[in-house]
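Take a look at this one; I'll ask things after.
Every protein chain but one is kept in place in this view of the complex.
Order of writing sets the chain letters: A and B. Residues in each chain are counted from 1.
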Amino acid sequence: MRSSASRFLLPVIAVLSLLACGGGESNVAQGNREGILHVGNGTEPQGLDPHVVTGIPESNIVRALFEGLAVKNPYTLESEPGVAQSWDISEDGLTITFHLNPEAKWSNGDLMTAQDYVWSWQRALNPAMGNQYAYMLYPVKNAEAFATGKLDDFAEVGVKALDKHTLQVKLNARTPYFIQLMDHHSAYAVHRPTIEKFGKSTDRFTRWTRAENIVGNGAFRLKEWLLNRRIVVEKSDTYWDRDKVKLNGIEFHPVENISSEERMFRVGQLHYSYSIPLDKIPVYRAMEDSPYVSAPYLGTYFYLLNTNKPPLDDVRVRQALSLAIDRKLLNDSVLHGTNVPAYSITPPGTLGYQPPIVFDYDVTRARQLLAEAGYPDGTGWPGLELIYNTSESHLKIAVALQQMWKDALNIDVTLANQEWKVYLDSVDQMNFQMARRGWIGDYVDPNNFLDLFLCNGGNNNTGFCDPVYDDMILQQAPQAKSREERYAIFKAAETRLMEQMPIIPIYTYTSNHLVHPSVRGKPSNLMDYVNYKYLSLDSDWQAEQ
Amino acid sequence: MGAEMITDIAQAEQGTSLWRDAWLRLRRNRMAVLGLAILSCFVIVAILTPWIAPYGYAQQELALGATPPSTTHWLGTDIYGRDLLTQIMYGGRISLAVGFIATSVALLIGITWGAVAGYAGGKVDAVMMRLVDILYALPFMIFIVLLMVVFGRNMLLLFLAIGAVEWLTMARIMRSQVQSLRQQEFVEAAISLGLSPATIIRRHLIPNALGPIIVYTTLTIPSVMLLEAFLSFLGLGVQPPQTSWGLLISYGAETMEEYPWLLIFPGLALVLTLFSLNFLGDGLRDALDVRGAKD
Partner (left out) sequence: MWRFIGFRVLQSIPVLLVVITVTFFLVRMAPGGPFSSEKAVIPEVKAALEAQYRLNLPMFEQYTAYLGDLAQGDLGPSFKYPGRSVNELIAAGFPVTAELGFYALLVAITIGGIAGVVASLRPNSAQDYIPMSVAMIGICVPSLLMGPILILIFGIYLEWLPVSGWGDMPGDKILPAITLGSTYAAYIARLGRAGMLEVMSQDYIRTARAKGLPEWQVVTRHALRGGMIPVVAFLGPAFAGLLSGSFVVETIFQIPGLGRIYVQAAFNRDYTVILGATVFLATLIVVFNLLSDILAAWMNPRLRSQYGGH
């Protein structure tokens, strides 16, 4: 019996050693030679239809295949020409005229026209489309009424093709960030004949986005789309600015497991990772010529407090909980110093806006507030439950805070992790006392964070309602004459918000990636925004070192 | 050997000395005794943990962070600066409880179900086993999420959920054993003696099918402990700061390159338990097997 076992094992070992001869060239080496970028891209994209998709992995790919009227410079985040070569804004800020680039073409060679935008925006706003980002176009006059079915005639919506290459957009109110929104996929133009070839314009599930069918207008075109495996795009020869595009192609790898992704990066299968496991950060940071790149990111991590449910209906309890958190210690310990402690909902430095700081870490004051609320040294504390969606980093933060509250205030907070959809349901129904939450800005403006907490804000989820606050955000701020005046109003509003403390801000996000040294033209920026046009691969990167 | 076999059977027929005899045989198996000793040790430590643990299980020292084993923390600390030895001791309470209770649930349902189906045969068997097929096929995760939402999270539910999943394979194995035993002479003899089916199943079929069942049980306990980790991760089961071996191992696996001790020590606890169970199981099987006693 023993000899037959070894008779079996020998060929296995032989085969193993045969297959194991080096493994060949890595993706990175081959990519550097051929100008192909390999990107870790989180999950399998749900689709590639600009008016359907919602996530970051999707928008990363869609941005390669399509281009908006205006794009952003990755170094400054200022808008720069895309399909529109220029635009005029009227004196009152209510009318914007886009002048389309006559060179702009679809990937099948068709010319792009202003009419393409009128048709596409109608599709994006059509309630039957079910576009979850339709609200990105709401600054356009009557767009909201059309998208919510209150208006049937699209002719009344403020978008018009003046001629083949001139698009006129009328707005509800002065919207300083409107040009920025043109870079969002919800405002992209889509190719009408292609869509109509495969079904109704508002059908979500047609096959028009498949590699063999799709027509786009971006710097790249879709070459291959293998489910859960990879998405390959190649340089488009119809793109108006093709001379500026340096990459020959991009391969997007949908890697859900961040540990797997880190290992893939380590063996040279990826140029650029989607994220990095928290506990690997100190290791990478300690490296010489570290591939670890971290930068402030336009988002805030916070806890929602349900102000309708005791004990959180008492503002003193809310403040006590917030004041008892040593954000700096939290950040330096379990978060490995990757983030920035937050004391407000708006990230600091959002286009020059500095949020107010109305409180700080203060255990004595926290204990005093809790005593005033009727729970001296935690006596009589009715208990409090914190929910968070299943994830290792949420867990780590929650466990650390649980103990901080215990140590500082002598109160028990129980933790309950919930599966993602259960958690969403709980938050939506306000079926919680305290819930973990994060908000990433859609565009760079304090408004994007502050309008969360309007009385009827769909993402408010705290029960917080302050008519004065609403008035400041909805009426006063849009009428401000200057940026300074507008920011002053925002700052006053945010001070009101943080004094009422319907949320506990915890930290401001940073974007964290591993980037191979051969990658050029990928500066860090507040939106973690990549403009593929600027990217290139330096195959001689080793020679320089 | 033949002579021994005859005396064994004679003793088995007397019935009273069967268990004492099995115990004597088990005692002669050194590995099984070692396994029993280690398991007893773990169980005693688990029971005494609240009094003998060196630190409080939730006691953090965030600024300390993860440190390798030292004189103050014998097995090191985790990322919150909590003592790992304490974590393992408290985790053992939950893991051992889940392992033994959930496995007992599975064992009880699975053996009864499989034995009845295998003995009855025909339509009863068909209906019972098709029910098993249905339960195999239902999407387990959705089932867990629903349980959690409908009943809230508590440990009892966790035992039931795990038991409810693990009994299926047990039932299939039991049934196949009973089917093959049913045709043997001693069962036919029992039937002709007019014994009731319940008695036949209890007295003749189950004891004779014990070998594979004991073995499968020793396999089920570790898989139950790991399943518990998965369920806790999904939100059913233990919630932090409580912990279990399965959870400690899952988290340790994430950082095995940076903080290997966080994986090695909880892993060692699980492996020791498992090997002890394994050898004890084999010893028990041999000790109870009246025909196969070799020594």
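In the analysis below, contacts are C-beta pairs under 8 Å (C-beta built on N, C-alpha and C of every residue); 3 or more make two chains touch, one makes a residue touch a chain.
Owing to the predicted nature of the structure, the values given are computational and were not obtained by experimental measurement.
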*asked:* Need the list of shown chains touched by the one chain that isn't shown.
replied: A, B
_In the whole complex, not just what's shown, which of B:A22, B:I101 or B:L168 touches the removed chain?_
B:L168
*Hidden-chain contact residue, picked from the options A:S201, A:S259 or A:S290*: A:S259
_Residues from subunit A at the interface with the omitted partner, ascending_ = 1-2, 5, 8, 16, 19-20, 22-24, 44, 46-47, 49, 52, 54, 127-132, 134-135, 147-149, 203-210, 226-229, 253, 255-257, 259-260, 263-264, 266-267, 269, 419-426, 428, 458-459
_Those residues of subunit B which, in the complete complex, touch the missing chain_ = 29, 31, 126, 129-130, 133-134, 136-143, 145-146, 149, 168-169, 172-173, 175-177, 179-180, 183-184, 211-212, 214-216, 218-219, 222-223, 226, 249-250, 253, 256-257, 263, 267, 270-271, 274-275, 278, 282, 285-286, 289, 291-292, 294
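Following the convention adopted for this analysis, only the chains that are shown with their structure count from here on.
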*Go ahead and note the Å separation of the Cα centroids belonging to subunit A and subunit B.*
45
*Provide the residue numbers of subunit B that touch subunit A in the complex, in ascending order.*
58-60, 62-63, 65, 79-81, 145, 148-149, 153, 233-235, 239-241, 251, 254-255, 257-259
*Hey, which residues of subunit A end up touching subunit B in the complex?*
259, 277, 279-280, 282-283, 329-330, 332-334, 390, 392, 395-396, 398-400, 402-403, 406, 414-419, 422
